[in-house]
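Report on the structure given below.
Every protein chain except one is present and positioned as in the full complex.
In order of appearance the chains are A and B, and numbering begins at 1 in each one.
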Amino acid sequence: MTASLGAELHRWIRDLYPIGRSLTGDGVRETLRRLGELLPLSVREVPSGTQVLDWTVPPEWTLREAWIENSRGERVVDVRRSTLHVVGYSRPVRARLSLAELRPHLFSLPERPDWIPYRTSYYTDGWGFCLSDRQLTALPDDRYEVCIDATLQPGYLTYGECELPGEIEDEVLVSTHVCHPSLCNDNLSGMVIAAFLGQRLAARRRRHTYRLLFIPGTIGSITWLATHETSVGRIRHGLVLTALGDGGSPTYKRSRRGNAAIDRAAAHVLAGRGTHQILDFTPWGYDERQYCSPGFDLPVGCLMRTPQGQFAEYHTSADDLDFVRPDALGDSLEVATAILDLVDKNRVFVNLQPKGEPQLGRRGLYPSMGGGPQPAEQLALLWVLNLSDGRHSLLDIAERAGLPFDVVDRAAGALVERGLLGDPSAER
Amino acid sequence: MTASLGAELHRWIRDLYPIGRSLTGDGVRETLRRLGELLPLSVREVPSGTQVLDWTVPPEWTLREAWIENSRGERVVDVRRSTLHVVGYSRPVRARLSLAELRPHLFSLPERPDWIPYRTSYYTDGWGFCLSDRQLTALPDDRYEVCIDATLQPGYLTYGECELPGEIEDEVLVSTHVCHPSLCNDNLSGMVIAAFLGQRLAARRRRHTYRLLFIPGTIGSITWLATHETSVGRIRHGLVLTALGDGGSPTYKRSRRGNAAIDRAAAHVLAGRGTHQILDFTPWGYDERQYCSPGFDLPVGCLMRTPQGQFAEYHTSADDLDFVRPDALGDSLEVATAILDLVDKNRVFVNLQPKGEPQLGRRGLYPSMGGGPQPAEQLALLWVLNLSDGRHSLLDIAERAGLPFDVVDRAAGALVERGLLGDPSAER
Partner (left out) sequence: MTASLGAELHRWIRDLYPIGRSLTGDGVRETLRRLGELLPLSVREVPSGTQVLDWTVPPEWTLREAWIENSRGERVVDVRRSTLHVVGYSRPVRARLSLAELRPHLFSLPERPDWIPYRTSYYTDGWGFCLSDRQLTALPDDRYEVCIDATLQPGYLTYGECELPGEIEDEVLVSTHVCHPSLCNDNLSGMVIAAFLGQRLAARRRRHTYRLLFIPGTIGSITWLATHETSVGRIRHGLVLTALGDGGSPTYKRSRRGNAAIDRAAAHVLAGRGTHQILDFTPWGYDERQYCSPGFDLPVGCLMRTPQGQFAEYHTSADDLDFVRPDALGDSLEVATAILDLVDKNRVFVNLQPKGEPQLGRRGLYPSMGGGPQPAEQLALLWVLNLSDGRHSLLDIAERAGLPFDVVDRAAGALVERGLLGDPSAER
C-alpha cells in the first residue's frame, strides 16, 4: 500500500512542480486550488499593508517575464525554463547592460557548477537572476538585454486553511509552507503530505479539532497568528511539515517546550519504526520558530527527513523530481498519521477500582489456569490499572511499561468496556 | 554465624516442606502453628463469602485423597507422594475414565520431562493432576479410576499477623505468602526468613511499630487491606519477602513510588554488600502488586534473589530442598535485617548551631594538632552538621557524602550527645 501511496504522492508533486510560487500571487492561488481537490480548503486573502505583529503584509508580486538576451538576440536565461532563474520578489527591470554591469545581479553556486541556486529578495529593493555556474562563467563579454517584467503592487497574501471539527474544541495544528517555487523536497513534499493527511483526517472519527494551514513561510504564519491571537490557545498539539521526501530517515524537531505531548508522541512513534533522529528545538528552521516564539510558545514540533541545509540539494535546482522518492513520501505520510493518531487517542483515565487489583478472571480478562507466562496484552491491562491514577496518560503508561502505545490503548478500551476505567473529567 | 544461621533456616524449611498448603485450609493453619514457635503470631480467620474489595473470600478447600489408579489397581499418581500432584482447588471427582477422557486433566512439562509442574484452579470449577512428562507419556491406554476426595465448603481464609509495637505509631510492614505447597524457594524461604526476622525484631529496641503478615497470595493481601483500610496509612515502609534461598544474588524490586525511603535504603544496603540487582516496579510479581495498587500506593518493595519466573525450577517440583542453599538463606536474612535496620535508624535531624561550624575541638570531636588527613568519622561529623537543615535524612547525607550509613548514623549520635544536633519535631 505504501508503494502505491508513495507513487500517488509523487504524481501530485510532479503536477505542482512547474508552478511559479512565491510569498504571494497567482502561483500560490493555483497551488491551493489544486490541493483543494484533496481536502476542503478555504482560501484566505489578507490585503497588502496589513499590520501583522511586528511585520507588514508585503505588496503582491506578479511576474510575467524574466530573461537575459545576448547581442545576437538569444535568450541565454529565461524563467520559462526554470522558476528558479529569477530572484524572488525582484523589482521590474528593462535595461541593456555590459557583462560587468550585469554581473553583480547574477548568482550561481561555484561549488556545484551545474545547479541553479534559489534566491529571494524579500523586503528589500533588489533584482537578479540565478543560473548555473557553468553557464555564468561561460558568458562572453557582450551587451545584454535584461528584462524582468514584474509588478510589486498592493494585492493580497493568500493562504489555505482547512478546519475539521472534532468532538472537543482542543485543536491539532498542521502547518506547511507554500511559498517555494520548483523545489520538490522543500516544500512540495510538505504541501502534498499535508493535503493527504487532511484527506485522511476528514474521513475519520476525530476527537480533536484539526486545523491545516498552507501558508507562505514566516510572513504566513505571522499573519495567521496575528489574526487568530484569541484562538491560538486552543492549539494543544502541532506539527510543521517540510522536506519529507528525501532519502534520509525521519527527523523530528521538538517544540520549544521540549517535552510536550506531541514531542513525546513523535519520539514514541519514531522509536517503534526504526532509524530516525530527534532534535532539540532551535529558533531557526521553518514556521515552528513563529509558533514557538515566547509570546505564543505553542506545542508545535517539526517533522521532516534530512534537516534544513543538511542536504547539498537544499535551495537549488537539484531539489527536483528525482530527489524526492515515492517510498520516503509514503513513509513520511504514515509517520505523520501515526503521530497525530497517538495524540488523538492519548488520554488520562482513572482506575475505578483503585484499591487492590480488580478480579480480572470473572470479567474474562485473565487466563483461568494460573502459572504460565503473561503476554503483552495481559501486562498492558495491569499497567493501565496500576498507573491510571489521574496523573498518567496512556502514553505515560506505554513509556513506563515499555509497550507499544496501541497495545496500551487497546487494554484501556477493554477496561473501559468492563467499567473498570473511567474518564476523570466525567466524574462527579 | 551466617553458616549456622543458614543451616537453621534450612532445617525449618525441611520441617515445613511436606505440609500441603493452599489458599485456605488446614495446611496453612499447621504452618502458622509451627512458625508461631519463633514469633508471637496471631492467627486470623475470615469467613468464606466475605466481600473484600473487588473480591470474595473463597470457600475453604479440604483435600483428603487424590489419586489415579490403573485397571490393575495400581495408584500411578497419588498426592501422598507429592503435594504438587493435584491441581490446587480441584473440585471433587470420582470416575472411571479412558486415557483419552482423562488426558485433558493431566498437566506436565514436556521441556522438563522429570519435573512435576505446580498448577492451581482458583476461582474456576476445574480439576486435574500434575505429573512428570516422562510418566504422562508412558501411561498406557487403559481405564483409570480417578479420585479427588475434596470439599469446597464455607469455611475460612486463615492468615497470621504479628504486631510488634515501637516508640512511634509509624509502621513497617513485612509480608510473605503461605499458600504454596511443597515449593522451597517460593515460598518456604520467605516464610521462614520472615519468621526469623520477626524473632529478631521482637528481641530488640524498636523505633517503628512492625507488622508481619503471613498470608495466602493475592486474596490474602486483598483481605488484609480490605479489613484495615483505615490504618494502612500508618505504613511508612514495607517489604514483601519471597524466593530468598536460590543461588542468585539478592534482588530488590522498587515500590511503585520508585524513590521511597525503603527503595533507597535497599539500594544503599545492597550497594555495600556486593553483586545485586535493583528492578523497577512492575504491576506483577507477588503481593506488592496489591500494596502498590493506585488506591493504596504504599511504599512496599520486594526482596528476593532470582526474580519470579527467571529460574527454571519456578513452580515445579525441582524447587525442592536442594534448590535452596543455607548460605543464600542466611545472607537474605542479613540483607532484610540491614534494610529494616536502616529505615528504623534513618531520621532527619537539625543542626542546632547552623551558622558557621561549631567548634568541634573543645567538644573532643577534633584532633588537636591541625594539618593531617581526616578519617571518615571526622568527615561524617562535618557532613551531618552541614546537611542537617531539616531537609536531609541521614540516608540522604550518607548518599551525598559517599559514606556508609552506619558511619553517618554514629556521627549523628555523637553530635546529638554534645547537643549540636536535635530532633526537628521536638523543637518549640
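Criterion: contacts are C-beta pairs under 8 Å (C-beta built on N, C-alpha and C of every residue); 3 or more make two chains touch, one makes a residue touch a chain.
All figures in this text were calculated on a predicted structure; none of them were measured in a lab.
Shown as candidates are B:49, B:361 or B:413; the residue that touches the absent chain is B:361. One of A:12, A:67, A:118 or A:156 touches the chain omitted from the figure, and that residue is A:118. When the whole complex is considered, the residue among A:226, A:352 or A:416 that touches the unshown chain is A:226.
Contact with the undisplayed chain is limited, among A:73, A:110 or A:294, to A:294. Within the complete assembly, A:309 is the residue of A:18, A:165, A:233 or A:309 that touches the hidden chain.
Against the chain not displayed here, chain B makes contact via residues 351, 353-359, 361-362, 368-371, 373-374, 379, 382-383, 385-389.
In the full complex, the hidden chain is touched by chain A at residues 53-55, 117-124, 126, 218, 221-222, 225-226, 229, 256, 282-284, 289-290, 292-297, 309, 315.
One rule holds in what follows: only the chains that are shown with their structure count from here on.
Chain A and chain B, compared by their mean Cα positions, are separated by 55 Å.
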